[in-house]
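== chain A ==
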Amino acid sequence: MNNISPALELKNIYAGYGETEILHGVNLSVSAGEIVAIIGPNGAGKSTAIKAILGLLNITKGSVLLDGNDITDTAPDRVVTKGISYVPQTHNVFVNLSVQENLEMGAWTRSDGIDERLEEMFKLFPDLREKRKQAAGSLSGGQRQMVAMAKALMVDAKVLLLDEPTAGLSPKYRGEIFSTIKEINSTGVPILIVEQNAKQALGCANRGYVLVDGTNRFQGTGTDLLEDRDVARMFLGGGE
Partner candidate 1 sequence: MIALGLNVQWGFAGLFNAGIAGFVSIGAYTYALLTTAASPLHYGGLELPLAVGIFTAMVASGIIAALIGVICIRLRADYLAIATIGIAEIIKLILKNSTEITNGPRGINKIPRLWENFTEERFYTDWPMSWFMSVDTWQVFFASLPRWWWQPCFALSIIIVVYVVYRLLERLRLSPWGRMMTAIRENEPAAHAAGKHVEGRRVEAFILGSVIMGLAGAVLAMHLRLIEPTNTFDPSKMTFLVWVMLIAGGSGNNRGAILGSFLIWIIWSASEIVINVGIDLIADITNVHVGILTTRAGYLRMLLIGLLLQYILQKYPLGILPESRPTASGKT
Partner candidate 2 sequence: MWDSFGFEFVNFYFIPGIVLGCIYALGAIGITLTFGILRFANFAHGEVMMTGAYVTWTLMAVTGALFGWVLHPLIAAIPSIFVMIILFMIIDRWFYKPFRNAPTIKLVIASFGMMLVIRSLVQVLWGPNQITFVKGIAKPNSFVRDLTGSFDMMILVPNKHFWIMTGTLIIVLVLGYLLTRTRIGKAMRAVSDSPDLALVTGIDVEVVIRATWIVGGACAVAAGVFLAMDIQMLETTMGFRMLLPMFAAAILGGIGKPYGAVMGGLVIGLAEELVSYPWIGDSALISPGYKSGVAFAIMIVMLIVRPSGLFKGRTF
(Lines give C-alpha, C1' and ligand atoms only; values in the text may rest on other atoms or scores of the structure.)
Protein backbone atom coordinates (compact mmCIF):
# COMPACT_ATOMS: atom_id res chain seq x y z
CA MET A 1 0.00 0.00 0.00
CA ASN A 2 1.56 3.28 -0.90
CA ASN A 3 0.46 6.54 0.63
CA ILE A 4 0.77 8.72 -2.38
CA SER A 5 -2.65 10.04 -3.31
CA PRO A 6 -3.86 8.95 -6.72
CA ALA A 7 -3.51 11.38 -9.58
CA LEU A 8 -7.25 11.65 -9.94
CA GLU A 9 -9.98 10.52 -7.63
CA LEU A 10 -13.76 10.67 -7.70
CA LYS A 11 -15.24 10.11 -4.28
CA ASN A 12 -18.88 9.23 -4.01
CA ILE A 13 -20.02 11.54 -6.74
CA TYR A 14 -23.69 12.40 -7.16
CA ALA A 15 -24.12 14.55 -10.22
CA GLY A 16 -26.42 15.35 -13.10
CA TYR A 17 -27.91 17.95 -15.40
CA GLY A 18 -30.18 20.39 -13.68
CA GLU A 19 -32.62 18.36 -11.68
CA THR A 20 -31.93 15.00 -13.24
CA GLU A 21 -29.38 13.01 -11.30
CA ILE A 22 -27.31 10.69 -13.45
CA LEU A 23 -24.50 9.56 -11.19
CA HIS A 24 -25.54 8.06 -7.89
CA GLY A 25 -22.44 7.72 -5.79
CA VAL A 26 -19.64 6.87 -8.23
CA ASN A 27 -16.14 6.11 -7.04
CA LEU A 28 -13.06 5.80 -9.15
CA SER A 29 -9.42 6.65 -9.16
CA VAL A 30 -6.47 6.86 -11.48
CA SER A 31 -3.00 6.46 -10.07
CA ALA A 32 0.30 7.61 -11.44
CA GLY A 33 1.30 5.92 -14.66
CA GLU A 34 -1.95 4.01 -15.09
CA ILE A 35 -4.37 3.66 -17.93
CA VAL A 36 -7.87 3.30 -16.55
CA ALA A 37 -10.89 2.50 -18.67
CA ILE A 38 -14.53 3.22 -17.89
CA ILE A 39 -16.92 1.04 -19.79
CA GLY A 40 -20.60 0.38 -19.58
CA PRO A 41 -23.79 0.42 -21.55
CA ASN A 42 -25.17 3.54 -23.16
CA GLY A 43 -26.54 6.02 -20.70
CA ALA A 44 -24.63 4.49 -17.84
CA GLY A 45 -23.08 7.80 -17.07
CA LYS A 46 -19.59 7.30 -18.46
CA SER A 47 -19.36 10.62 -20.25
CA THR A 48 -21.18 12.22 -17.35
CA ALA A 49 -18.39 11.14 -15.03
CA ILE A 50 -15.86 12.89 -17.23
CA LYS A 51 -17.96 16.01 -17.40
CA ALA A 52 -18.25 15.98 -13.63
CA ILE A 53 -14.47 16.01 -13.37
CA LEU A 54 -14.37 19.01 -15.67
CA GLY A 55 -17.03 20.92 -13.81
CA LEU A 56 -19.39 20.99 -16.75
CA LEU A 57 -22.36 19.91 -14.69
CA ASN A 58 -23.93 19.96 -11.27
CA ILE A 59 -22.21 17.98 -8.55
CA THR A 60 -24.61 17.64 -5.66
CA LYS A 61 -22.50 15.42 -3.42
CA GLY A 62 -19.02 14.03 -3.32
CA SER A 63 -15.69 15.40 -4.41
CA VAL A 64 -13.18 15.34 -7.20
CA LEU A 65 -9.54 15.32 -6.17
CA LEU A 66 -6.53 16.00 -8.32
CA ASP A 67 -3.29 14.96 -6.68
CA GLY A 68 -5.14 15.20 -3.41
CA ASN A 69 -6.41 18.72 -4.13
CA ASP A 70 -10.12 19.32 -4.24
CA ILE A 71 -11.19 20.59 -7.65
CA THR A 72 -14.88 19.83 -7.32
CA ASP A 73 -15.93 23.41 -7.79
CA THR A 74 -13.31 24.54 -10.23
CA ALA A 75 -14.66 26.12 -13.39
CA PRO A 76 -14.06 24.25 -16.65
CA ASP A 77 -11.56 26.71 -18.06
CA ARG A 78 -9.55 26.69 -14.85
CA VAL A 79 -9.44 22.95 -14.76
CA VAL A 80 -6.95 22.86 -17.60
CA THR A 81 -4.54 25.09 -15.75
CA LYS A 82 -4.72 22.71 -12.84
CA GLY A 83 -3.46 19.96 -15.09
CA ILE A 84 -6.40 18.09 -16.56
CA SER A 85 -6.33 17.72 -20.30
CA TYR A 86 -9.56 16.70 -21.94
CA VAL A 87 -10.35 15.39 -25.39
CA PRO A 88 -14.10 15.51 -26.02
CA GLN A 89 -15.86 12.92 -28.09
CA THR A 90 -17.10 15.27 -30.79
CA HIS A 91 -16.09 18.80 -31.74
CA ASN A 92 -12.65 18.15 -30.44
CA VAL A 93 -10.71 20.25 -32.90
CA PHE A 94 -11.12 23.77 -34.19
CA VAL A 95 -12.19 22.92 -37.69
CA ASN A 96 -11.38 26.25 -39.24
CA LEU A 97 -7.91 26.48 -37.78
CA SER A 98 -4.93 24.67 -39.20
CA VAL A 99 -3.44 21.67 -37.44
CA GLN A 100 -0.56 23.74 -36.18
CA GLU A 101 -2.87 26.49 -34.98
CA ASN A 102 -4.93 23.90 -33.13
CA LEU A 103 -1.84 22.76 -31.31
CA GLU A 104 -0.87 26.34 -30.59
CA MET A 105 -4.27 26.88 -29.01
CA GLY A 106 -3.81 23.78 -26.95
CA ALA A 107 -0.74 25.46 -25.51
CA TRP A 108 -2.68 28.56 -24.51
CA THR A 109 -2.08 28.07 -20.83
CA ARG A 110 1.65 27.57 -21.31
CA SER A 111 4.07 30.41 -21.20
CA ASP A 112 7.12 28.66 -22.61
CA GLY A 113 8.38 25.53 -24.20
CA ILE A 114 5.76 25.66 -26.88
CA ASP A 115 8.07 25.04 -29.81
CA GLU A 116 9.71 22.09 -28.13
CA ARG A 117 6.40 20.51 -27.27
CA LEU A 118 5.23 21.11 -30.85
CA GLU A 119 8.25 19.15 -32.05
CA GLU A 120 7.52 16.34 -29.64
CA MET A 121 3.95 16.12 -30.88
CA PHE A 122 5.04 15.95 -34.47
CA LYS A 123 7.37 13.11 -33.54
CA LEU A 124 4.57 11.31 -31.78
CA PHE A 125 2.15 11.88 -34.66
CA PRO A 126 4.27 12.00 -37.81
CA ASP A 127 1.25 12.26 -40.11
CA LEU A 128 0.40 15.59 -38.63
CA ARG A 129 3.70 17.16 -39.52
CA GLU A 130 3.06 17.14 -43.21
CA LYS A 131 -0.50 18.35 -42.69
CA ARG A 132 0.38 21.09 -40.26
CA LYS A 133 -0.92 23.91 -42.44
CA GLN A 134 -4.12 22.15 -43.40
CA ALA A 135 -7.43 23.07 -41.84
CA ALA A 136 -8.25 20.57 -39.15
CA GLY A 137 -11.75 20.14 -40.49
CA SER A 138 -10.44 18.74 -43.74
CA LEU A 139 -8.74 15.76 -42.15
CA SER A 140 -10.15 12.30 -41.80
CA GLY A 141 -11.77 11.21 -38.54
CA GLY A 142 -8.75 9.34 -37.34
CA GLN A 143 -6.34 12.13 -38.11
CA ARG A 144 -8.65 14.58 -36.41
CA GLN A 145 -8.56 12.43 -33.32
CA MET A 146 -4.79 12.60 -33.42
CA VAL A 147 -4.90 16.38 -33.65
CA ALA A 148 -7.28 16.44 -30.70
CA MET A 149 -4.98 14.31 -28.60
CA ALA A 150 -1.88 16.22 -29.60
CA LYS A 151 -3.63 19.43 -28.76
CA ALA A 152 -4.47 18.12 -25.32
CA LEU A 153 -0.88 17.12 -24.76
CA MET A 154 0.58 20.51 -25.55
CA VAL A 155 0.41 21.24 -21.84
CA ASP A 156 1.97 19.15 -19.10
CA ALA A 157 -1.09 17.15 -18.23
CA LYS A 158 -1.37 15.56 -14.84
CA VAL A 159 -4.18 13.44 -16.14
CA LEU A 160 -5.45 12.95 -19.66
CA LEU A 161 -9.17 12.35 -20.12
CA LEU A 162 -10.31 10.76 -23.36
CA ASP A 163 -14.03 10.56 -24.11
CA GLU A 164 -14.69 7.72 -26.55
CA PRO A 165 -11.54 8.24 -28.60
CA THR A 166 -12.39 5.58 -31.14
CA ALA A 167 -16.02 6.47 -31.75
CA GLY A 168 -16.83 6.37 -35.41
CA LEU A 169 -13.35 5.34 -36.52
CA SER A 170 -12.38 2.59 -38.90
CA PRO A 171 -10.67 -0.48 -37.40
CA LYS A 172 -7.31 0.58 -38.74
CA TYR A 173 -7.43 3.85 -36.87
CA ARG A 174 -8.82 2.24 -33.77
CA GLY A 175 -5.77 0.10 -33.37
CA GLU A 176 -3.53 3.08 -34.03
CA ILE A 177 -5.31 5.15 -31.43
CA PHE A 178 -4.89 2.52 -28.77
CA SER A 179 -1.23 2.06 -29.50
CA THR A 180 -0.79 5.83 -29.40
CA ILE A 181 -2.53 5.87 -26.05
CA LYS A 182 -0.09 3.30 -24.75
CA GLU A 183 2.79 5.33 -26.13
CA ILE A 184 1.59 8.48 -24.43
CA ASN A 185 1.16 6.57 -21.20
CA SER A 186 4.71 5.32 -21.42
CA THR A 187 5.88 8.88 -21.00
CA GLY A 188 4.28 8.81 -17.57
CA VAL A 189 0.93 10.47 -18.14
CA PRO A 190 -1.99 8.77 -16.41
CA ILE A 191 -4.91 8.34 -18.76
CA LEU A 192 -8.63 7.87 -18.10
CA ILE A 193 -10.56 6.54 -21.07
CA VAL A 194 -14.28 6.28 -21.52
CA GLU A 195 -15.05 3.74 -24.17
CA GLN A 196 -17.85 1.95 -25.94
CA ASN A 197 -15.32 -0.37 -27.42
CA ALA A 198 -14.99 -2.36 -24.22
CA LYS A 199 -12.79 -5.18 -25.36
CA GLN A 200 -9.99 -3.14 -26.86
CA ALA A 201 -10.17 -0.62 -24.06
CA LEU A 202 -9.79 -3.24 -21.38
CA GLY A 203 -7.05 -4.86 -23.38
CA CYS A 204 -4.98 -1.73 -23.25
CA ALA A 205 -5.86 -0.56 -19.74
CA ASN A 206 -4.27 -1.44 -16.43
CA ARG A 207 -7.59 -1.24 -14.60
CA GLY A 208 -11.20 -0.74 -15.47
CA TYR A 209 -14.53 0.30 -13.99
CA VAL A 210 -17.85 -0.85 -15.27
CA LEU A 211 -20.58 1.69 -14.73
CA VAL A 212 -24.22 0.72 -15.06
CA ASP A 213 -27.10 3.12 -14.42
CA GLY A 214 -24.87 5.67 -12.81
CA THR A 215 -23.26 3.40 -10.24
CA ASN A 216 -20.14 1.25 -9.99
CA ARG A 217 -20.88 -2.33 -10.96
CA PHE A 218 -17.61 -4.01 -11.50
CA GLN A 219 -14.00 -3.07 -11.20
CA GLY A 220 -10.67 -4.74 -11.43
CA THR A 221 -7.61 -5.07 -13.57
CA GLY A 222 -8.03 -5.08 -17.30
CA THR A 223 -7.36 -8.76 -17.70
CA ASP A 224 -9.64 -9.73 -14.82
CA LEU A 225 -12.53 -7.84 -16.30
CA LEU A 226 -11.87 -9.28 -19.72
CA GLU A 227 -12.17 -12.75 -18.31
CA ASP A 228 -15.09 -12.07 -16.02
CA ARG A 229 -18.14 -13.96 -17.21
CA ASP A 230 -20.73 -11.39 -16.15
CA VAL A 231 -18.88 -8.60 -17.84
CA ALA A 232 -18.45 -10.71 -20.91
CA ARG A 233 -22.13 -11.41 -21.04
CA MET A 234 -22.97 -7.76 -20.78
CA PHE A 235 -20.68 -6.23 -23.32
CA LEU A 236 -18.11 -8.42 -24.76
CA GLY A 237 -20.22 -11.00 -26.48
CA GLY A 238 -20.68 -10.65 -30.19
CA GLY A 239 -17.38 -9.46 -31.51
CA GLU A 240 -16.36 -6.04 -30.31
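Assume a contact is a pair of C-beta atoms (placed from the backbone, for glycine too) under 8 Å apart; a residue touches a chain by one contact, two chains touch by 3 or more; residues count from 1.
On how the list was made: all candidates are chains of the complex that A comes from, given by their letters.
Quantities reported herein were computed from a predicted structural model and do not represent experimental measurements.
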### Query
What candidate from 1 or 2 touches chain A in the complex under consideration?
2
### Task
Name, in rising order, each residue of chain A that touches candidate 2 in their complex.
54, 56, 76-77, 79-81, 86, 88, 91-97, 101, 104-106, 108-109, 151, 155
